[in-house]
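Then we have subunit A:
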Amino acid sequence: MIVFKNYFKLLRSSYIPLMVYLLITIVMTVITTAPANVNEDFYVTRPSVTIIDNDQSDFSKGLVSYLEKNSRNQKIELELVKDSLFFSDIDAAIIIEEDFASKLYDGEIETVEVIKAPSRAGAIQVELMINKYLNLAKIYIDGEVSQAQIVEFLENDLEESVDLVYNRETIETDEMSMVRYYFNFISYALLAAIIASVSVIMQSYSEKNIKMRSSSSPISFKKYNFQIILGNITVATLIWFIYMIFGYMMYGGTIFNQNSLLMILNSFVFTQVALAVAYAIGVFVVSKEVQSGLANVLSLGFAFLGGAFVPQAILGDSVLTVSRIIPTYWYVKSNDLLGEFAITSQIMNEFWTNTGILIVFVVIIYGISLYFKNKFIKYIA
Partner candidate 1 sequence: MFWHIFKNRLKIVLRERTLVFWALIFPLILVTLFNFSFSNISEMYKFKTINIAVVEDDVYKDEDFMVVLGELSSGSDKIFEIVYVGIEEANELLEDGEISAYILLQEELELVVNRSGYSQTIVKHILDNYAQVGSVVSNLFKTNPEKAQEVLLAGINMNENYVDTEEGKDSDMVVVNYYGAIALACIYGGFFGLKTINEMEANLSSFGIKNVLAPFKKTKIYIPSFLVDVFIQAICGITLITYLVIIGLDFGDKLIPVYSITILGGIIGILIGSALGLVGRFKENTKMGIFVASAFTLAFLSGMVAPNVKHIIQVNAPLIAKINPANLISDGLYSLYYYDNMNRYYINVISLVVIGLILLSIIAFAIRRRQYDSI
Partner candidate 2 sequence: MKKIVEVKNLTKFYGDLKALDNFSFDVKKGEIIGFLGPNGSGKTTAINSILGLLKIQEGEIEIFGEKMSPEAYQIKKDIGVVLQNVAVFDYLTVYENIDYFCGLYVKEKDKRKELVEEAIKIVGLEKYKKFFPPKLSGGLLRRLNIACGIAHKPKLLFLDEPTVAVDPQSRNNILESIKKLNEEGTTVIYTTHYMEEVEFLCDRVIIIDNGSIVAEGTVDELKNSLDVGEKVEVEFRELTVKQLEKLKKLKSLVETSVEGSVITLYFKKQKDNMVKLFEFIKEEKLEAISMNLKTPTLNDVFLEITGKELRD
């Protein structure tokens, strides 16, 4: 097992960048997925606003009270509003002018000023709410109903809604959202860290002189390769395990519910994919700089296009067609399912399908690498 032992000696020599990578990806993960901070909800149901009512009529107060029910209203002074919007402390600032109500009653179309923060989703919610209220109110105004009455009526009218029924059981809690986001995010981290360590070591073995030396050594090619792959697997598993520990440290018991356990399994399978990719890079790419360039481009690219950073629902159709050839896409698909719904046989079917696709990726990538690796050796010989 001398090659195996040697493998870890090589690892020691490049352990500093690896440690740094691990540390950094963990820090990044913690920051983005720490409990207070998950904001992947692009459909904000309770936007943050500040409402300034310069009219102070019954009518405007009715509007304000409706808005307050469906948002978080913060008191902010006028001069500080722009700053708050800049930092997205609030999604929008709503300003109702003087004489708003009376102008409406005169039949004019008066508008409410909304200053949006660039966080689009929340601001749009605000727009929708205001328009809904005022469109409904207009019906009353046309029908010559008094201000006070309108406010009273609307309070009840706006309670009317259609029953929303999920035909799947959802388990989406804040906690599960975070867990899901964590697992999605570490697809980037796993890929980056594994490539950083494995490719570097593999590259040492690929170096021409070493290759020639070892092909004339008494260790058979099969054994040699086997020990290298074993070394790879050990390192990758170690890295994966470190991230799992971190997951536990951050989310505690939630990690052990059924859905999360499946996510853990999913991430383990993905680790093998990452390993296969790292292996391929180690085999085909000789130059150290190209390797690190490729490592960065691939891990970032996969993460973005696969939907690990930007939710799959947001990515465009044209993007998604490309995403299907990226393993991360399938990994994230499973996680998104597991993060939202309780387990049913149907969910499991989808999960196994996605997992199967990931395994196919592993097989194909290794297959291609080993095939060409053989060719290279033969070529040198």
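Note that a contact is a pair of C-beta atoms (placed from the backbone, for glycine too) under 8 Å apart; a residue touches a chain by one contact, two chains touch by 3 or more; residues count from 1.
Here is how the candidates were picked: all candidates are chains of the complex that A comes from, given by their letters.
The shown structure was predicted, so the numbers you read here are calculated from the model rather than taken from an experiment.
The listed chains 1 or 2 are all part of this complex, yet only 1 touches subunit A. On the subunit A side of its complex with candidate 1, the touching residues are 14, 16-17, 20-21, 24, 27-28, 31-32, 37, 39, 42-43, 82, 85-88, 109-116, 118-120, 123-124, 127-128, 130-132, 134-136, 138-140, 142-145, 149, 153-154, 156-158, 160-168, 170, 172, 196, 287-290, 292-293, 296-297, 300-301, 304-305, 309-310, 313-319, 322, 340-341, 346.
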